[in-house]
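What follows is a structure written as structure tokens; I'll ask about it next.
Here the complex is missing one protein chain, while the rest keep their positions.
Read from first to last, the chains carry the letters A and B; within each, the first residue is number 1.
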Amino acid sequence: MSDILVSEQSAAGASGRPAGRLLEVDDLRVEFRTRDGVAKVINGVTYHVDAGETLAVLGESGSGKSVTAQTIMGILDTPPGHVTGGQVRYHGKDMLAMSFEERRRIRGEGIAMIFQDALSALNPVFTVGFQIAEQYRVRRGMSRADAKKRAIEMLDQVKIPNAKGRFNNYPHQFSGGMRQRAMIAMSLALDPEVLIADEPTTALDVTVQAQIMDLLAELQRERQMGMILITHDLGVVADVADRIAVMYAGRIVEEADVYDLYAKPAHPYTLGLLNSIPRLDEKGQELRTIKGLPPNLMNIPPGCPFNPRCPMAQPVCREKVPPLLQIGAGRASACHFAEELVNRD
Amino acid sequence: MSDPTAASIVGAPPAHQPTETGGPTDAGLPANGRQEKPRGLLGDAWRDLRRKPLFWISAAFILLFIVMAAFPSLFTSADPTAGELSRSLEKPSGHAWFGYDIQGRDVFARTIYGANASIVVALLSVLGTLLIGGAMGMIAGFRGGWLDALLSRIADVFFGLPFVLGAIVILTTFNGTGTNNSEWEVKGLVIASLVVLSWPVVMRLMRSSVLATKEADYIVAARALGAGTGRIILKHLLPNTLAPILVYGTIMVGSFIGAEATLSFLGVGLKSPVVSWGIIINEAQSLIRVAPHLLFFPAAFLVAAVLSFVMLGEAVREALDPKLR
Partner (left out) sequence: MGRYLLRRLLQLVPVFIGTTLLIYVLVWVMVPGDPFAGKCGERPCPPGFVAMMTEKFHLDQPWYVQYAHYMQNLFQGDFGTTFSGRSINDIIASAYPNTLKLALVALAIEAIIGLTAGVLSGLRRNGFLDNLVLVSTLFLIALPIFVIGFLLQWLLGVQWHIVEPTVSNEMRLSELIMPGFVLGSISMAYIARVARTSISENRRSDYVRTAIAKGLPMRRVVGVHLLRNSLIPVVTLLGTDLGALMGGAIVTEGIFNIKGIGGTVYRSITTKESATVVSIVVILVLVYLLMNLLVDLLYAALDPRIRYE
């Protein structure tokens, strides 16, 4: 079964796409080996991001979106995590085949990452300024004074008021929003080409969330970075993303332009997600949710992994895994009935 | 010197007991709430423990040492105190496995008989430490306020005393060269000095675990239902704070066996004609260059006993700690 899957999915991934992408994930497979069994967390994920565009990776917790990002960064906890197949290509070169040193040099300068909870992601015993300046000192060999100057500039760029004065503050002395700004300043310090933002606003207040998203979008535009925005919040995505990849049970189930996806979802799971957004014009109606729970990754159901929860499930869905196939310009869906879905109404 | 307080505390909860049981409503709900939690945890811990070879090995050793302490004649027919100078310092042989000491006494027999004093003193000291430290900690944690502050400062005073030095001072004062105490008086003094210098640790442990449990919902509920102080302590606090104390107690048995040996070794603890591992080692130390086997065998038994108790305690502690699983 898995053999078929490999060929079909990589065919889908490669078809019609020019070589030399900025960052490509190609048929990536990761499993977690624990005492209780093997959890197949990533089962052939393929996506890419180019300079100046934002790809949103959408999915519930446990869908594998964060693990994919960790694998790209090379910060997957091993054990229990093991990469069992696929490639992560940066400028066409497979990073998974690189030496540790080669990979390390890409981190920060080539690909950088912003984490969800800045309070735990920043080192509590060093000042924010030290943690930003550290990169200039270690990676660029700058003097202490120059590194400090550059770090203050970075804090300024992410619109932290009184950047000079906050240089010597510790993470716990910042508010949640300011801390996330400092985190962004740190990840952008070495001017990376790709920025991975892993749920950058989840831990923040709603009002602050919008400010941080705006800041990220602005910085991405200015610097013409490729950005991978990982989120479970469809609302966040709409304004910022160019393309969206929807993940379910360690697979991409749908990939589309942001307008196409909102207008005509090509996978029942995406449809379910869109329907579960509360809408002001449907006041008083019961909130529509997707029935059931995400599958146990140690025991993924045969056929389409979404079939037990799918309102459209047919017998074929329980037998055959639907491959991720092109269904139009820049669109792909992993549903046996993608055409029917899109051509509805 | 802490005895009178301890006695009154230990006596207190049962005295309250009859008045509390009179209330008809307070029995059912809190009792259920209490039983659910420890049973699940203990069940898990036991399942975890059963799989550990270290647990079984140390338990088997402890059993062996306890049998040795209780029935030494099962292991040897020789008399540990009968010396024959003609066989002084003989090397180990088939007849006397561990050889003979300077007075011609059978070292194997002495080592076997030594288990009794070492283990009895350690067990009684631990018992005393747990009772006094536990009671003090319970009072300090439960009552709080000035009583807590006072007891904590007193504990600080005893905690600040260096252990070996403190024991030497106490024991030379009451058990010095001039004194003529009986065997049991000497044992009592050693036990007392170990207890006096160790209770603050148990008290702190008990106090913090009482403080942590005191505000738990089921205890607040029990109090709201009218359960009195005695009942809350006996039925709710004690069972929940007992596990860490008992684990510590097990480890403490090991370290007290070592402490007794250290004191006997320094010449301030138990004294001949009592046989204990510390005494045998003390007598052997001056002959280390001539007859190292005199030191080796009792020391090996001592180490095995200490290790068994420490390992058992560690195994239980790991099993009880969900974080480590």
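By our rule, a residue touches a chain if its C-beta (ideal position, glycine included) is under 8 Å from a C-beta of that chain, and two chains touch if they have at least 3 such contacts.
Note that the structure is a prediction, hence the values are computed from the model and not measured.
Considering the whole complex, the residue from A:M186, A:V253, A:I290 or A:C310 that touches the absent chain is A:M186. Of the listed residues A:D36, A:D77 or A:E222, the one in contact with the hidden chain in the full complex is A:D77.
Only one of the listed residues, A:V125, A:A145, A:V206 or A:A329, touches the absent chain: A:V125.
Across the interface with the omitted chain, subunit B contributes residues 153-154, 156-158, 160-166, 168-170, 172-174, 176-179, 254-255, 258-259, 261-262, 265-266, 281, 285, 288-289, 292, 295, 299, 302-303, 306-307, 310-311, 314. Mapped onto subunit A, contacts with the missing chain fall at residues 73-75, 77, 100, 104-109, 112-113, 115, 117, 120-126, 134-135, 138-139, 170, 172, 186-187, 190.
As a working rule, only the chains that are shown with their structure count from here on.
Put simply, the C-alpha centre of subunit A and that of subunit B have 56 angstrom between them.
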